[in-house]
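Taken from a larger complex, these chains appear in their original positions, while the remainder are omitted.
As written, the chains take the letters A and B, and residue 1 is the first residue of each chain.
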């Protein structure tokens, strides 16, 4: 593995999930691997879980970690050929090459604008780091993907499934703010890698990028979709077609204990209680969000481990 | 020890002070104790001394440390049952449980509002962490208490006292901003644990919480109170009765070299020179504030050490 930007950077998903579960049993077993290796974590956006779990994963492997909120430095320029006489003080070409020299691996978080679809889909921030950096790049959530989250999700399903081929439903939920499609995108992509009966339910107009959801069953009737589900992944996202817009705030789409039935409740967190999901679900026995968040450490750790092994080989 | 929120979490104060003084002689002696253990430090408010001394203490014990300014992530919700469609993005129930999985110990700093007495006194922030976290919690100053400071204060008095039962006076001082009662509260509580002749002096209206000061002599005449003092702890606080208000800015309450006499001058820092205390005191030989600040490392270290030993037992 020489980068982790998208799920297809994983060579063998099921083997990787299995190894992550093993790591969880003995998190310090590969502490020697990271000796004298440095992870630089660069944040263009806020983070709690991703920040702490990724840093923890690196330290479990014995790495040194340096965290930088890019906004504490200055604004970076990503356009080729621009005359930099305005707000941007450093070009990504220099920044990526320079930071590469202080790092063995770089991890980047950079959210979408949700206003310029084409620019967001170009993934210009993370892709510029991939292009100009001279060390492996890990995405800690980019404009259109959150592959560390999706790997943690897959680990969680693997740990908890009670049947060979569980039914997994991704169910849209209302939210007061316009949110990215990164988490659902990567979750959909990951589900296609697992042996699951997968479908999506959301209001009309909330169709995700059809390139990603092709071959996925979509049901506009939430109740029908949820029937006999083993895992229900609840998540808000803003419209992809009417890009970045909030089209619906219908609270009937909120997940309830009644709708959930016996299914396990999944969410990437942070989650707004009684907006996205009612208290009774989160406080009930079927919520697995805490275990899911714990698996963030081991999804990051297996990715870092694979990259470190590749570095030294 | 399985948490440190208040002074009564210490089983044996005098033994703890003694052990802290021993740690100061050989700060790296227990460096093995923290191996593969992580302290997560969460700041809801600014910090200089507490941040650096607590991080240093953890590293002296060989711990990994992760520091997060919560404001860099997002606002947390503390109300049960709230419909989270406004400013808060994550509930403490999830946040505390999740972060617990990345930490072996969590340290929290959360100041009071000074506007809502009942809410501040509920200590809802630190107590919510205690309630929902699954790892030990250390207070790095909460709404009503600063127990790491009080322990450092006690260590300092123990190191410097020239008689069995020194006279210690807590003396209010003026300040341009409304400050919490956390430091004086914990100092008063700690003094009741030591063999000292303790009293408080402040203008009328500045009485601290009577639950805390019961059995403490209060003198509204500063000069009388200071007579023959061995240690004078100077500190501003806002009114407790007329909650969070500044009732007096009389500069006659500022500590001077003349008033101090031969007593040692203590303050938790930061201190406003020539407002709280005149230069001549801070620059004189009787000021012990630097030693006091140094003891912050060892008050944090003995607490962390006791908790780590408890974890592994």
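As a convention for this text, a residue touches a chain if its C-beta (ideal position, glycine included) is under 8 Å from a C-beta of that chain, and two chains touch if they have at least 3 such contacts.
What you see is a predicted model; the values in this text were computed from it and never measured.
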| note | The full assembly in this file, of which 2 identical chains are displayed, is built from a number of copies equal to 3
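In the analysis below, only the chains that are shown with their structure count from here on.
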| Along subunit A, where are the residues that touch subunit B in the complex? | 28, 31, 46-49, 51-53, 55-56, 59-60, 69, 176, 269-275, 279, 282-283, 289-290, 293-294, 297
| note | In their shared complex, subunit A is touched by residues of subunit B numbered 36, 38, 40, 64, 66, 68, 70, 72-74, 77, 81-86, 88-91, 93-95, 97-99, 101-103
